[in-house]
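Here is the structure we will look at, set down as structure tokens.
Note that one protein chain is taken out, while the other chains of the complex remain in position.
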Amino acid sequence: MPTLKRVTEALMLPGLFLSAAAHASLERDAVYNLPSGVTPLSHEIYHLHMYGLWVMIILAVLVFGTLFYSTWAHSRRRHPVPAKFRENTKLEAVWTIVPFLILISMALPAAATLVKAYNTSDPYMTVQVTGSQWRWEYEYPAFGIGYVSSIDAKSNEASMLGSPIKPQDVPHYLRNVDNPMVVPVGKKIRLLITSVDVDHAWSVMDLGVKKNAYPGFINEAWFTANRIGTYTGQCTVLCGRGHSYMPTVVKVVSMEDFDAWTKQQLAAGHTLHIHDGCDAAAAAGDAVLKEHPAPDVCGPGTKAHWLGTGPARHGK
Amino acid sequence: MAEQTIHGEALEHGPQADHGHGPPKGIMRWISTTNHKDLGTLYLVFSCLMFIIGGIFSLVVRAELMEPGLQFLDPSTYNEFMTMHALVMIFGAIMPGFVGLANWMVPMEVGASDLALPRVNNWGFWLLPFAFVLLFSGFFMPGGAPQFGWTMYPPMVLQMGAAFPFMIFAVHLMGISSITGAINVAVTILNMRAPGMTLMKMPIFAWSWLITAYLLIVTMPVLAGAVTMLLTDKYFGTSFFDATGGGDPILYEHVFWFFGHPEVYIMILPAFGIISTIIPTFARKPLFGYESMVYALACIGFLSMIVWAHHMFADGLPLPAELFFMFSTMLISVPTGVKIFNWVATMWRGSMTYETPMLFSIAFVVLFSIGGFSGLMMAMAPVDFQYHNTYFIVAHFHYVLVPGAAFSIIAAVYYWLPKWTGVMYNEKLGKLHFWLSLVFINVIFFPQHFLGLAGMIRRTADYPVQFADWNMVSSIGAFAFFASQFIFFYILIRCLWFRKGMVKATDRVWDGAYGLEWVVPSPAPYHSFHEPPGEYVDAESPWVLDVDHGPMAARG
Partner (left out) sequence: MEKVATNENPHYFVPTPVPWPFILLIGITLTIFGFGHWLEGYVTVIPWKLLVIVGPVIFFSIVFRWFWGVVHESERGAYNRQVDMTYRMGMGWFIFSEVCFFGAFFGALFYTHVLSIPWLGGEGAKFFTGSVLWPDFTPVWPSNGPGAVGGEFEAMAPWGLAAINTVLLVTSSFTLTWAHHALKDSSRAKCIAFMILTVALGLVFLSLQAYEYHEAYTIQNLTLHSGVYGSTFFMLTGFHGLHVTIGTIMLIVITCRLFAGHFTPERHFGFEGVAWYWHFVDVVWILLFTFVYIL
């Protein structure tokens, strides 16, 4: 019977599900849930998320449980004569007020966390993050360091249509860059996020940061990474054909390593200069640029000077 | 029935006045028709076609996403299919689907002969094919079809190629179509109800459409304004969205989402109406809390206009704005919850049978709620920083849109198909269609929650390797789901064109069904009511009399 066959096929799918889950969980632990991250803020967000999730699960069990019980118990076979009631003011009041209270229990802690996320004052240092199609530029005004961060050559090669290199063979495929942002551990870092052409977004989940970058405006964000390591993310606002190839990678290092790094950067000539964002990005001449040539529109809001303006020194 | 209908211009032509009684033949029937049933059919056929095209686009998307790396498509081409998928589904499939249902059912349900403005109705429908010709023409132009998301954010979208003006004008035309449709339905409901049918006795589907019409009329012109500003920014040197001239790209987002959020409720309110019609029928029990359902609809309609910036939590809005939109967004789940609870209460202690429309409706209640729950999680602004623009969002809105809006359309088609065609569809195949759809829809979209939480970004043709497995599952689900829809197409084709050997439908069709649409024969006559059907309306209950069994004594 063909019908039966189709049904059995359908029934086999949950099995596929489970095996996929088992397989997937070997790759990385956070493959089915939000990472708890490494900053105080990301922990808080994680707990809010888990609270929300459990509220939803409990509500789902209650609501769907009632519904499914009813489909079983009140089918025409088991319950041939339907009841006639059509309203119940008390009950309706309850299910208006109780959800409202649940919402308050979600809204208040969320508001508290939000206020924290918005408090970018008194950072250890400020890094200006400028998006452009399709790379990030990091500037450390306090150190006079500035450089461009683009996708690593290997990911880029593997990502080409018909590339012989398989993404599976590239370590940290699409989540790796040539020059990551480097910050010291345990220090509050303020990010000034902007763009020179179209909208982008700088985001690293483990740091609890996702902020859109707009040409002509600066958005602020902050994080304090409490664990040494490399944390990765991607540009999250569609920004054209290179959107998938704009990783955001942050290396959190010890203070000593950070000092060494700054010296090394200055020696390597990654110094800040007054520039036009587009020119700088193009001059960097990375592989993505060659493969996915930027349109010659450099968009509005081309960047003005960074060095020499007073407020910039707020950074330190 | 006595010939009471007055005809339009035919008056001038003397003998040809008969035209109004039956349709002209051939293609001209469809081009020039002013009949609400003909136009409803056209809308539904168009919607079905767009479901298929949009579905194929989604399969292209899922095929590319099956494995990491680029297999078939250049990223730009991927973005074209992704964007066109969304535009086709929203403006071509779901909205015309609901307008089609309103065309067919609202006049019948309120006891009118036709919609209020039949000629405008014809125009409203034909706008759509022309708009989509303009939209699709982008595929053949330098620079390609629209490819920057259905949200069309500047400055990105200003980099589009030659198809840009055609996208803008297509949106204008679709907007005009929606506005004409909305005015038509609203005026029909407000002006042409059968005598004795007060607003609070009106079928709930008509109520849901009245609120939808209101939302359409408030928000579609705003969308038109938003895209007009895009057009002038690109071609006429204005700087609405350009900081150098004092504008702001976020301004566009505000204007767009002022339209965009009500838009998602435009895509769900008629679905609520459909579900509120179907569940009582098969529970054989009146809708629980009719009045609170109406108030909840109105409340959702109002709240939906003050929550738009929850799509912009990561934009860096000022803190007070962020807080306001967080609270207002959460608030909207209270009236939505009332609806869910009322449906469960309607089923409670009913006497249920599980025909296909009912199955789809139950699936709607459960799966829409899952989508709503993830929506509520996203309403917590700081947590949305993590969810934003990941597949968690994609999972959320597909749960409310596919097993939500699309399932409701499918349920409505099963529910009213016998009334439209005069024959019963094949219940066994219908059930099979349901179970396959139910399983595979979850196979497609449930794993996307995991992908999103683990950080897979949306609108990407390529992704890091750790997301490979769930994407594979999701893609397999997509192909299987699409394949399952062929059962539905088979059922539809049988009922429409190959009716030999099929069971004739009774007028009442479902033994628990109430409403004026069930007092006319199946298939419904070309003009449902030549005279206002006053005698059927019960003076007290929002229920229309049960013609066979006397008034439904449903006071509890």
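Letters A and B name the chains as they come in the text, with residue numbers starting at 1 for each one.
Keep this in mind: a residue touches a chain if its C-beta (ideal position, glycine included) is under 8 Å from a C-beta of that chain, and two chains touch if they have at least 3 such contacts.
Nothing here was measured: the structure is a model prediction, and the numbers come from that model.
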Touching the absent chain when the full complex is considered, from A:55, A:165, A:218 or A:266: A:218
Candidate in contact with the missing chain, chosen from B:54, B:69, B:118 or B:203: B:118
Omitted-chain contact residue, chosen from B:55, B:69, B:247 or B:512: B:247
Sole residue of B:72, B:140 or B:235 that reaches the chain not shown, by the stated touch rule: B:235
Of B:222, B:496 or B:520, the one touching the omitted chain in the full complex: B:222
Contact set of subunit B toward the excluded chain (per top definition): 3-12, 17, 19-20, 23-24, 28-29, 31-34, 112-114, 116-120, 122-123, 126-127, 130, 133-134, 162, 164-166, 169, 173, 179, 182-184, 186-187, 190-192, 213, 217-222, 224-226, 228-229, 231-232, 235-240, 242-248, 250-251, 254-255, 258, 318-319, 527, 529-532
Residues of subunit A (touch criterion as defined above) contacting the omitted chain: 128, 192, 194, 216-218, 220, 300-301, 303-306, 309-312
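Criterion: only the chains that are shown with their structure count from here on.
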Whole-Å gap between the CA centroids of subunit A and subunit B: 31
List of subunit A residues in touch with subunit B within their complex: 3, 6-7, 10, 13, 16-17, 20, 23-24, 27-28, 30-35, 41-42, 44-45, 48-49, 52-53, 56, 59-60, 63-64, 66-67, 70-71, 74-76, 79-88, 91-92, 95-96, 99-100, 103, 106-107, 110-111, 113-115, 117-118, 158-163, 166-168, 170, 172-175, 193, 197-199, 201, 205, 208-212, 214-217, 219-220, 233-245, 292, 295, 297, 299-302
Subunit B - residues contacting subunit A, complex: 67-71, 73-76, 79, 148-149, 153, 155-156, 158-159, 239, 242-245, 248-250, 283-292, 314-316, 319, 322-323, 326-327, 330-331, 333-334, 337-338, 340-342, 344-345, 347-354, 362, 365-366, 369-370, 373-374, 376-377, 380-383, 385-386, 388-390, 428, 432, 435-436, 439-440, 443, 447, 450, 453-455, 457, 459-470, 472-473, 476-477, 553-556
